[in-house]
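Excluded from the complex is one protein chain; the other protein chains are retained at their positions.
Up next, chain A:
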Amino acid sequence: MTDRRRINGPPSGTRPAVFASSLNSASDIATGRPQRQRQPNELRKIFLKTGLIPSASGSAYLEYEPSASLAAARSSPKSLIPPSSALKLACTVHGPKPLPRSATFSPNLVLTTHIKYAPFAARKRKGHIRDASERDLGVHLETALRGVIVAERWPKSGLDITITILEAEDDRWWGDAPDSHDAPWGMMNVLAGCITAASAAISDARIDCLDLIAGGVAAIVADESEDGEAKPKLMLDTDPAEHKAILSACVVAYMPSRDEITEIWLKGDSSKALLGPDDKRSGHEALLDGAVDAARGAHSVLAEAVRESAERFAGLAPGGGATQ
């Protein structure tokens, strides 16, 4: 079907431009790939601030610290392409508001979640219509939040949670190195960020919650060490651009004060993890524990941001950003 509303491209089709690789040699690949500078259990810093969108009843903005390689690339640029990206997203909460007239009676709050990548958010341009992965993320987020909201306190009303991802986490390093893994690992970091930001925005809207819910990511990573041997290791808050091979990853939505998990997403083969000699945990248990630890870290930032929102609400202090 032809599209009459827009100016269309030429009907005959065009050839995509093919660019020469900016990575000419193996040494470029070796030096160009960002390296993880953090400890395996060290998280990236998080910036989280609530109440930035005045027209919404609650809102939050979340940003991860860019990896060290980005700062290095800025000071001595080798390429125009930034080596890695860091998550930036904005979350708005609208409601509680009346349900649409067509909806049936609901004694509970009806939650709807939308996650949308901005077209420029990822290295691969996203369309304006939500695609399958965005809908999938929305469903994951809804599951995570449904367990934490006290829905029966808001009869006959709906809550819309909309997240715009301004900069997405990379799924892999951009360079077409032959050993790059190719699976959407970045989505898991995006989901963890979405959960944390949505929790802050819901608290900002003063919807009753059981707890603040934080998202965390852990992964089993098989990077080559000096002797060329891949040892699968557990790492928290992995940036997929920094790793050659992520074997499996896990994201959880975790309520620290109740020690409960409302959402788990575990992907990949977790059986190969080499844990400590006296560590009897299986790989996926270790992954889950790691993700929970990462969520605890995110929770400390979240609690600070929500406390700030409450202070601003009570007129006690002017607002400021919370960082870990």
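In this section, contacts are C-beta pairs under 8 Å (C-beta built on N, C-alpha and C of every residue); 3 or more make two chains touch, one makes a residue touch a chain; residues count from 1.
The rule is simple: contacts and distances are computed from a predicted model.
Q: Name the omitted chain as UniProt records it, choosing among "Probable cytosolic iron-sulfur protein assembly protein 1", "Mediator of RNA polymerase II transcription subunit 17", "Exosome complex component, N-terminal domain" or "Replication factor C subunit 1".
A: In UniProt, the chain excluded from the picture bears the name "Exosome complex component, N-terminal domain".
Q: With the full complex in mind, choose from A:183, A:209 or A:264 the residue touching the hidden chain.
A: Candidates A:183, A:209 or A:264; residue touching the omitted chain: A:209.
Q: Which residue among A:32, A:138, A:256 or A:297 touches the omitted chain?
A: Of these options, the touching residue for the absent chain is A:256.
Q: Can you list where chain A touches the absent chain?
A: Against the left-out chain, chain A lists 51, 54, 57, 95-99, 101, 103-106, 150, 154-157, 203-212, 255-258, 303, 306-307, 309-316, 318-319.
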